[in-house]
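Only one protein chain is missing; all other protein chains are in place.
Moving on, here comes chain A:
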Amino acid sequence: MNGFAYLTPGDLAEALALLRQGDEASPLAGGQTLVPTMKQGLAAPETLIDLGGLAELAGLRVTPTHVEVGAMCPHAVVAADPEVRAACPALADLAGMIGDAQVRNRGTIGGSIANNDPAADYPAACLGLNAVIRTDRRDIDADDFFLSMFDTALEPGELIVSVAFPRCREAAYLKFRNPASRFALAGVFLARHEDGVRIAVTGAGTDGVFRWSEAEAALGREFTATALAGLAVPVEDMLGDLHAAADYRAHLVKVLTARALAAISQRA
């Protein structure tokens, strides 16, 4: 691993000031992607700015309308929090499916969505639950946040402070995992809101996480498996690689959507 300077700001203002000082500075959240990437020589920031000491980014809170997760809140905390599980079980389920136990102990929601890996889980929850990403300078709707794989609306030097998930009527996250990496070959977050259905798909799309609008409209009219019959995601928009061909991923998206629907129906 190349050499770098490791800095530990004590609050958000100090972290932002450090980030402004150099183009080659990178924030360090849980480090579960960044550190392995640096070890492989695929990233070589000159300065690492550890966000672990920023109280503004820590913890989570559940209100009557939202689950708000601090950017530095580890997946394991979200997965195990009884209030999160009561307010939005699908969100707790999703957090408990990320990586492995040790990755969940360190990995954070802020790091996950800022990285926007096309196979990461949290982007699907953000898009499916119509979350608001709160940064040091503005609120960004999830619909405007995820631009394409590994690309987000964040400006240079902008830090995520928290992610606010509105409560919904019911939701489920179904994931078909690559058994080696535990990343999603396809993952579907299906959420039923008061004003309609949202379906977010991760792992499968060539542009990263996306909404399957056609199925959203169909399930909005009729929330049953028959409403999905005849629908298909376009194969040309799907990733194809050594793990799964594009047509197989398209198939998985449909199967997982149906299973998410069944999971919600069984719970109701």
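Things worth noting here:
Going forward, contacts are C-beta pairs under 8 Å (C-beta built on N, C-alpha and C of every residue); 3 or more make two chains touch, one makes a residue touch a chain; residues count from 1.
To be clear about the criterion, contacts and distances are computed from a predicted model.
For the chain that is left out, the UniProt protein name among "(2Fe-2S)-binding protein", "Fe(2+) transporter FeoB", "NADH-quinone oxidoreductase subunit H" or "STAS domain-containing protein" is "(2Fe-2S)-binding protein". Remark: the omitted chain is touched by one listed residue; of A:A55, A:A101 or A:A262 this is A:A101. Shown as candidates are A:G22, A:G52, A:P89 or A:G240; the residue that touches the absent chain is A:G52. Taking the complete complex into account, A:G31 is the one of A:G31, A:P89, A:P166 or A:G220 that touches the chain left out. By the touch definition given at the top, chain A reaches the unshown chain through residues 1-6, 8, 31-32, 35-36, 39-40, 48, 50, 52, 76, 80, 99-103, 105-106, 180-182.
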